[in-house]
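Data first, discussion second: the structure below is written as structure tokens.
Removed: one protein chain of the complex. Kept in place: all other protein chains.
To keep things simple, chains are lettered A, B, C and D as they appear, and every chain counts its residues starting from 1.
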Amino acid sequence: MLKIEDIYVGYYEDLHILRGLSLTAQTGKLTAILGANGVGKSTLLKAIYGFLTPHSGRILLNGSDVTGTATHQLISLGISYIPQQPGIFKHMSVRENLMMGAWTFQNDKKRMESKIEENYERFPILREKQHEQAGNLSGGQQRMVEIGRTLMTDPEVILVDEPTAGLAKMLSEEVYRMLVNLRDEEGLTILLVDQEIREALKIADYVYVLELGRNKFEGPASDFEDLEKAFWS
Amino acid sequence: MSDINLLLNRVSKRFGGNQAVDHVSFSVTKPELIGMIGPNGAGKTTLTNLMSGMLKPTTGTIYLNGRRIDGHPAYDVTRAGLGRTFQITRALGRMTVLENMMVPGLAHRPRARRLDLEERAHEILGLLTIDHLTNEYSRALSGGQRKLLELGRLLMLEPSVIILDEPFAGVHPRLQETIYQYIHRVHEDGKAIILISHDMDAVFELSHRLLVLHHGALIADGAPQAVRSDPAVIEAYLGHDEDD
Amino acid sequence: MAILNRIESAIDESIGRRRLGYALLGLIILFFLWFPNDASQSNYAKTVFISGFFYAIMSSSWALLAGIAGQFSFGHMAFMGIGAYVAGLVARDGIVFASLGIGITAESFSAIGTIIIGTLIAGLVGLVIGWLLLRLRSAYLALFTIAFSELFRIMMLTEYDYTGGSNGLSLRPLLQIADIDAARQVEYYLMFALLIVCLLAMYWVANSPIGLFLRAMREDEDAASALGVNVVRYKILVFVFTSMIVGLAGAIFYSDVGSERIIPEQLEVLQMSLIIAYAVIGGMESLIGAAAGAFISRYLLEAMREVVISLPLGLTLPDGSDAFVWETGAWRFAVFGVVMVFTLRYMRNGLLYPIITWFSGRDLAMQETVAKRDDDDDLDEQAGASDE
Amino acid sequence: QADGHCEFANYTITIGGLAPLSAPGAVAGGVAMDWAFNQAADDINADCGVQIDGVNYQIDVVTGDSEGSPERGQAVTERLIQEDEVDAMVGVYHSAVGLATMGMLEANAIPTVFSEPWNDNVSANGIREFDGAPPRFEDGIDHIFRISPASSMVGSVIVDWLLSLGVDDVVLIVENTDYGQPAAADEAARFEAGGATVSKIDVELGTEDFVPILSRIQARAEAPDVIRILVTGETSFNLTQQMAELGIAPSDDTICVTNQFAFQSDQYWATVPDGNFCAFNRVGIIPSLFSDAAVELNAKYEEAWGDIIPSFAMASYDAVHIVADAMERAGSYSDAAAIVAAIEATDIDLSQGRYYFEYGAHNPELPEGTPAFMWHQWPDPIVTVMQYYEPGQSGLDAAVIYPEVYQTHGTAYIAPGTSP
Partner (left out) sequence: MVIHDTVFVIWLLAAGPLWAAIGLFLLPSVNQGRAESEQISITTLQIAGVIGGFALGPVGVGLFYFEPALIRRTTLTAGVAITVFVSSQVLARIVDPNLPSGLWLLLAGPLWAAVAAFILPRQYRAVEANDQNVLTAAALGGFAIGPIIIGLMWKHTPKISRDWMIVLGSLGAWQIYTLFAIHNTTNPCVASPYHITYLTQQTANGVVIGAIYSLMAVGLTLIYSVQGIVSFAHGQLYMVGGYFSFYFLLHGSNILSDITGAEISINPIWGIPVAAIIVFVMGAVFERIFLKPMHEGLIERVSEYAILITFGFGFFIEYTTLAIAGPFPQRTDRFIEIRRFTLQRAQITDDFAFGPINIIGDRAFAMVVGIILIFALLYFLQRTWTGRALRATSQDRQAAAVTGINPTNMNTLSFGMGSMLAAMSGAALIPIFAWVPWVGAEMVGRSYVIVVLGGLGSVPGALLGGVIVGIVEALGAGCHPDPSRGAAYKEAFALVIFALVLLLKPTGLFGREQT
């Protein structure tokens, strides 16, 4: 369970983007965070993931305080992050990209191989392209590489920021299906930030809607049937 | 006001293997409010960059008010009468808000008296509700305030065509209201506006005409209602549920 | 502290900081004007000042180029050298177009004529280099200008038949005053006047629309361009302008005003680095700061050749002397490097910046806005309040 | 300080020294000169200073850092004159500095003894900057003397030696400086007058890798008879070493002549290892003729720097003595005219030998054919050619091979692989 308590975060000393935001992502559930552009959704994920240090407030993972933990250590605590800006290593091969996902257990060759194999099963196209430079892949394929790389570590919690932005319809459906799979079959806790409201609502268990750095609405996904009201007003 | 005549003819841009803009053609001939939508990465910003001279098209031609402007440096295009804002705001950080306003002011009318320009700048800042920040370094502004500053700078230029790249992103509803007013006002002044936004409500509310980009190609160009029901657009961007 | 604050507010209320600043500046200028008349000062002190003025011109014009316009050039010394060398060559050989069989003999040029030609050629080369540099930014620009200036230096050194090689080239003396004291006096005022003129010219440029455009260009070249600033023109312009300033300063300085001859060693990267270091230490975004930085640094480097620490109370060392003498000659540049690094790291705007901002009153405005932000840290209210 | 056995007057005679103590000047040279100035002052003071009218005056040398730049040289000279109120000047390493400071020294009437600049023009009366220009010193040079050789004087010895060995194909490798170029021009003219063909190669000081240009020499159909290196400092060591490594010179075909820096045997053997028996020219007295004074001075230098004393340190040391001696004879430390007259009449034995000045106000007419630089020039700087013949040999033990009068091993050249 990931719990955010009343955090204040900003990019500059004196300007807070998030102002007293709280939310909880239940274990094994998919929690969606929605909101207009720029309300601070990505900022929230960056704060959880240690790129930004909260001015105040706490971040709790399964009850223990992880506020201010350095980014590179979070992964060994079982949190992974898929940022909004695709972050693959363009000048490395697909395989090497996946290997980098195994950084935290770099000496366990067997585990690494089996995880890579898992990813190839998940995205067969990656097997075909394993020796290609990742930078030469299409946007969607790059997204696959990124997701695959994130899953190498068997995270408990993943933070996903607009995973389907820029993906073709077919692919984006695939990605959502995969998120659902991860939740249902592997029991992952997922915190999803998305602009594709409809899709997100379809798969989410619980939803938060933000407004300029604060909570606006929250509730189970079923509460958000009336889309127009909840979001576009 | 001045005659508006923006014409794009099969404009393309490639980045390495990525066809960011794919043979886009359209024209703007009257002071319309045009919305431009499309998924992330569809090429909207790239197209803006091409029109404003920040990038050189790989192929294709662009005319503005009878002058060919593709491949011309940005300042030339700006002088020809096309102004734009940036999706990721580009305030001139270590200059004050007033100085930020004076740059386009003086660039556009080098012979004007400085005091007149300053007066005009104050006026515009007042309109945009950020006049209390006049002497503030612009790097100290909040995201929304930066958006407003960018809009303000445009007015100093008096362009005939304005491209607004995501003016609402990261902007508080109150400020959004200000921007709405700004758009209406500029439109009433007889300028053509191309509005790029992911905010469907705003786009549908404001625009008279809608351009839809997908994978760099222009897949629809027409009245908002018509576009809204265009199957290709639904497939690419709006999603099926829209009309369910 | 409290007293300081009281003094501060007293000043704010009475004459205001800015005016106090101008008054102080006036005093400094008066000091410089009076200095050579101080009978207790030797000609050498004047010489140190003269070269101080020269380096102040070099550093402040570099500050205009790099600090204000954002063009990180290492070629500044080369442009100075072009001014001086061209003046010297014209004075020696005149201008000859061998292929056309026409030419102007050296005798027909006065010293001033050679200086003007030197300045113009420096500007012309600045034009070409500025144009070539349009596409290059930051590190690439720095590297290119280093290459340019090294090439120039090597040529001056190697083509000794034309340039005098490492013996250097003497220029036509600008002032021919037999009496040394009088000559030094005139040289002093000439160089000081040149500094003031250059500073005023640069100050004028920096505060004109051009200066505004240059800063806009430094902040964000693309954005400036999109706002209608002709970045090509201003980029070239700033190169031409600063090249002409240093070309002029070089041509005058080496016309037996500060030195009797220009040598290629003067164009070495080391010399260029000193100019940059002076500007950095003084504050590279301020013309006055850079000029003062250069002047003071040169003075201190000169003074630091030997540090003598007198022992108090008539104590004596075992060897009978009453002072420690630390031969800092070899260490002073090392110390200088340390100062530069720490300035950059901890006082990015130069050591003089706090003083300059205090007098300009800018920190007042900044305090104000921070206070404002603290008051209503809520964006809504800010936007709402100004809605009315 | 009162050393007990001498009573000193209150006034201290100040002599200005000029030497490059920081980059871009030749710091190594400057440091040695600075040492020599102070050593001379110490030695004079230990001997009760300068005695004028029965009063002992202490002497003090203030060294100014020329940085090897004429501009700095001028400024520092001015400081020495104005602030330190020097009574006389000595020193100067770079000719460009010497040329630049002459005007000021003349104008201020400072008796000056230059101890290291080699440019012919430094002591030449009536020098012109370029053809057609008026002479720089219309009234002549009154106050400036030189005890270092003019480049032309050095060149003649080397050239005479080589011509006497029957050399007719010469390669000159020359640094691009005020020392190298004039020296090369002079030597080339002499070689050509002697019937030899000369090819000249310029190099930039500070270059490390000479192999490409040496390969070019090596590629000639005929190996040259001699390679003469007119390059100073560490650059000359690199060049000498690479020549040997490539087997170009010294070899059976080719004689190698490097410059006087090779006399600094510790530095030389450290940077040019494994027995490279280049010949080199030596300015200043040769070790076998070292007077007691020279031996003593060398011992002090070795103690301070762990190497043999270079000639410019010796000359700098002597320069201070010449000035002090002239002051004693003039009976004044401040009367420039008297001191100059006394220097002109110098006749004194110092570490480098007997000093005197042939041409000056006392003998103003330079005979036809005597070069202008002989004015106020010590005519006898001994210039010899020396050669090592054992690896790691001290410069003091190196063989003097030319001129014949000084020969120590009875041979004018020690071929590689042989010993005298």
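Simple rule for what comes next: a contact is a pair of C-beta atoms (placed from the backbone, for glycine too) under 8 Å apart; a residue touches a chain by one contact, two chains touch by 3 or more.
In this text, all values refer to a predicted model and were calculated from it rather than measured experimentally.
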Which residue from D:Asp47, D:Asp274 or D:Glu296 sits in contact with the chain not drawn here? D:Asp274
Which is it among A:Gly20, A:Gly87 or A:Gly139 that touches the chain not included here? A:Gly87
The missing chain sits against subunit C at residues 66, 70, 72, 132, 135-136, 138-140, 142-144, 146-148, 150-151, 154-155, 157-158, 269-270, 273, 276-277, 280, 330-334, 336-338, 340-341, 344-345, 348
Interface with the undisplayed chain - residues on subunit D: 23, 27-28, 31, 176, 199-204, 206-213, 215-216, 218-221, 233-235, 237-238, 241-242, 244-247, 267, 270-271, 273-274
For review purposes, identify every residue of subunit A that touches the missing chain, sorted by number. 49-51, 70-73, 75-76, 80-83, 85, 87-93, 95-96, 99-101, 103-104, 106, 130-133, 136, 146, 149-150, 153
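Quick note on the criterion: only the chains that are shown with their structure count from here on.
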Intercentroid distance (Cα basis), subunit D paired with subunit C, Å: 38
Cα-centroid distance, subunit A relative to subunit C, in whole angstrom: 52
Can you pull out the residues of subunit A that are in contact with at least two other chains? 15, 212
Two or more partner chains touched - positions in subunit D: none
Flag every residue of subunit C that touches subunit B in the complex, lowest number first. 209, 212-213, 215-216, 219-220, 222-232, 365-366, 369, 373, 379-380, 383-384, 386-387
Under the definition above, what is the set of subunit B residues touching subunit C in their complex? 52-54, 73-75, 78-79, 83-84, 86, 90-95, 99, 102-104, 106-108, 110, 129-133, 135-137, 140, 142, 144, 153, 157, 172, 174-175, 178
Residue positions on subunit A within touch of subunit B in the complex are 12, 15, 36-39, 136, 139, 162, 165-166, 169, 195-196, 198-199, 211-212, 232
